[in-house]
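One structure follows; several queries about it will come next.
With one protein chain withheld, the remaining protein chains of the complex are depicted in position.
Presenting chain A:
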């Protein structure tokens, strides 16, 4: 019996297939590299001390972006304040206390849902609850609270993973020496998991720092002549400022736009690099 000869042998098919997969991967990655190089080259000439430390002038068509930089800093710190303590506590509950039952599964489903809700819907919710119902107004406080709920699932899940990676034997030894459960968590588990927890916090805040839609109606201002005086004032912020100068203002000098993108990316990716640095250093040092 003669089988028909296949067009390609199995080995040849494999070669073609592998080449195609490599091509797809390259196609995905090249625009990423190109994008960062492009922004770096186009943005660098705009960066100067005046640009970083000055106020916008001439309807934002010249001058600096200091209020936007500081605003993003305030929002990031506010978000940390409202998301880090409850996030770590929730992760401790899930990693150390939660029984494997329906309620715990409901918590997990809720977390997955929180991380999947569109950012603009968070904006609506923040407007409804914090700005209008609780009467915080369009403010740093309302925007930080909105961002903190969005950040919470990231912090919980990464912290939980960090806590779970601490070997059980550490807990067993601590308990057997007479420490209570909380003492064990506070003295042993949390310190051992700290690098992972910090990495998770930074990654969560990185996302919050770059978001625009949740702060659109909860705290972001188009233009402010002064810096905010209290958490109840609105603020300018880098991502929203970039949106404004790239779509809302005709005749906007392109240099300022590129410079703003570069500063925003440096802010966000700088946090990313720090997080990865802490993670890899902790991994190298780990002796268990």
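We adopt the following convention: a residue touches a chain if its C-beta (ideal position, glycine included) is under 8 Å from a C-beta of that chain, and two chains touch if they have at least 3 such contacts; residues count from 1.
Note that in this section contacts and distances are computed from a predicted model.
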{"item": "Listed names \"Cytochrome c-type biogenesis protein\", \"glycine dehydrogenase (aminomethyl-transferring)\", \"DNA-binding response regulator\" or \"Phosphate transport system permease protein\", with the criterion being the UniProt name of the chain not displayed", "value": "\"Phosphate transport system permease protein\""}
{"item": "Option from A:56, A:71 or A:153 whose C-beta touches the chain left out", "value": "A:153"}
{"item": "Per the touch definition above, residue among A:45, A:59, A:118 or A:191 touching the missing chain", "value": "A:118"}
{"item": "Candidate in contact with the missing chain, chosen from A:7, A:49 or A:133", "value": "A:133"}
{"item": "Sites on chain A contacted by the missing partner chain, in the whole complex", "value": "10-11, 13-14, 17-18, 20-22, 24-25, 27-29, 31-33, 35-36, 38-39, 86, 89-90, 92-94, 97-98, 106-125, 127-129, 132-133, 149, 152-153, 156, 180-183, 206-207, 210-213, 216-217, 239-240, 242-243, 246-247, 257, 261, 264-265, 268-269, 272, 276"}
